[in-house]
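Removed from the display is one protein chain of the complex; every other protein chain stays in position.
Letters are used for the chains, namely A and B, taken in the order the chains are written, and counting of residues starts over at 1 for each.
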Amino acid sequence: MNPSDYPLALWPPAASVSAASTDHLIISFTVLTLFLTVPIFIAITFFAFYYREGTKANRDHLNIRDSRLEMAWMIIPFVLTLFFFVWGAQMFHTHKHAPANAMEISAIGRQWMWKFQHPGGQWEINDLHVPVGQPIIVNMISQDVIHALYIPAMRIQMETLPGRYTSLWFNSDRPGVYRLFCSEYCGTDHSAMDGLLTVMEPAAYAQWLSHAGTSTSLAAAGKALFSTYGCSGCHAAGSNVRAPSLAGLYGNPVPMQAGGTVLADDSYLRDKILNPDGNLIAGYKQVMPSFKGVIAEDDLVRLVAYIKSIGQQSASIGGDAGSGGTAGSVTR
Amino acid sequence: MSAVGVSPVGVELREQFNNTAQQRHAATMGMFIWLITELLLFAGLFLVALILRITHPASVTAAAKHFKFWIGATNTAILICSSLTMSGAIELSRLGWQRGMVRFMLATASLGSLFIVLKGYEYVVDWQEHMVPFFLDRSYALAGDSASELFVNLYFATTGLHGLHLITGVSILLVLTRQAAAPGYLQRHQNRIEIYGLYWHFIDLIWIIVFPILYVLNR
Partner (left out) sequence: MSPLDSTIRDAATAQPTIGRPKDYLHEKSTLASWFFTIDHKRIALLYLASITGFFVIGAFAAGLIRLALVVPNGQIFSNDTYNKLFTIHGVVMVWFYMIPSIPTTLGNFLIPLMIGAKDLAFPKLNLTSWYIFMGGSLFTLFTVLVGGVDTGWTFYAPFSTTFSNTWVIPALIGVIIVGFSSILTGLNFVVTIHTMRAPGMTWFRMPIFVWTHYAVSLIFLLATPVITIALSLLVLERGFGIGVFDPALGGDPVLFEHLFWFYSHPAVYIMVLPGMGVISEIVPAFSQKKLFGYRFIAYASISLASLTFFVWGHHMFVNGQSEMASISFSVLSFAVAVPSAVKVYNWTATIYRGSLRLDTPMLYAMGYIGLFVIGGLTGLFLATLSIDEHVHDTYFVVAHFHYIMVGGTVLAFLGGLHFWWPKMTGRMYNEAWGRVGALLIFLGFNVTFFPQFLLGYLGMPRRYHQYPPEFQLLNILSSAGSTILAVGYFFPMIYLVWSLWFGKRASANPWEAKGLEWSTSSPPPTHNFLAEPVVDFEPYDYPIKARERV
């Protein structure tokens, strides 16, 4: 059923376990707030009539302060609400750590469209198709201003920043068609930067993939670009420029010239491609040119996917390659 | 100014106050509060400078090496001297030695102007060395190192804002000196000298923070 078929919506569909628990959280919190406020509202209304000027009522009072009472109504509601802070923080923690088997979708936001790319290289504009029951992690970056990817049915959103990767993940348990929006104001057509998220049975998804354009995977496309942009000239084994090997780099700490290490993640790789002069690596002379303005954002995604894939392939020799790249300080 | 002698010192009571003690207290407190907000204004820039230093240490060092350490250090000394002369002016104003006070104020203004001249010279050298990345038409000495560009821009923003304060300070000081030279001034407005002195010390203080943050820490 299409989302626009509902004439009047009062509660959004919940398409994942996590979305359902957000609903539980807000409903329980609402119950608590009603418990805290309805008595005040009733009391104020009642007092307003009962103690109106001229009515017969007991107006004796001596107390104009009462520290114990004050402490009570400071502390009790605070402690009660803290319970919801903990609940919310726990869920937030889960939302920040995607399961290891999550399928990775890369998303690029730009004024005013979303471009989603599947691991197999298939891409789509504004709409996104995903299989049901499979954790999906969306890695995002923006080409221009700040956007935010928002999927109400999953009760989740994340800002999409220029120059830095961010991600969100969800695991839908209900096939259907849901809306996705850009929720951070991004200019003229901000409100048109939306689309549909289709959650499908895995078989249907596989079929959809096979009909959806390119069959070159992201990593494979990245491998081709690795030569096109001349990266392999230095970084391939046997090149005569002494550059660190990239095999097994991904996900490992890289020692810095200034001391300390940095984890080689998506943002790190992207940074080093665009701005090799920053954060110099220990043991190497910096000779790499900057590729800023040379490599477009979607090609960067492919390159990073490729470097990532060779990081995972050679996981067994990852330690070797990593240390070879860092401790190998002998000049050839 | 006719006599070398001591003139009477005091404050003219404004109608909203009950006595001059209250008036002095209010004026001093007002100036202090204003200076705190000014300090917070600069604090924003200092914060950004420190963040840059943490995120791009190499580029920041490269940029800072182009700054003229000796001009900065001389300027620091000049401002400290000017604070001394300003303190002298305040002390003399309390004693009612009007002519001496005016001389000290002129000395303060000249030291401030000297700072501005040296700072201007430093900017000229920056221009000659192609260290002005915000002029898009002029090539940049450290082209390619974009984070250094950012730090140099921040250097211009911070020293520019400080320079603006100093130019304002010198202008006010000159006007104030002219007024304070009139006979009977100290009898009516002695506390204006003190209030202004706070502002001058503040400009000095800001430079004493700017200098290490931009010049020294990053070398």
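Keep in mind that, in the parts below, a residue touches a chain if its C-beta (ideal position, glycine included) is under 8 Å from a C-beta of that chain, and two chains touch if they have at least 3 such contacts.
Note that the structure is predicted; figures quoted are calculated from it, not measured.
The chain not shown here is touched by just one of A:Arg155, A:Lys223, A:Lys272 or A:Arg302, and that residue is A:Arg155. Although one chain is not displayed, its contacts with subunit B can still be listed: residues 15-18, 22, 25-26, 29-30, 33-34, 36-38, 40-45, 48, 51, 55-56, 59, 134, 136, 146-147, 149-150, 153-154, 156-157. Looking at subunit A, the residues touching the absent chain are 3-12, 22, 25-26, 29, 33, 36-37, 40-41, 43-44, 47-48, 51-53, 57-66, 69-70, 73-74, 77-78, 81-82, 84-85, 87-89, 91-93, 95-96, 111, 144-146, 148, 150, 152-153, 155-159, 161-164, 166, 179, 181-192, 194, 275, 278, 292.
As a working rule, only the chains that are shown with their structure count from here on.
Considering their complex, residues 257-258, 275, 277-280, 290, 292 of subunit A touch subunit B. Across the complex, subunit A is touched by residues 56-59, 144-147 of subunit B.
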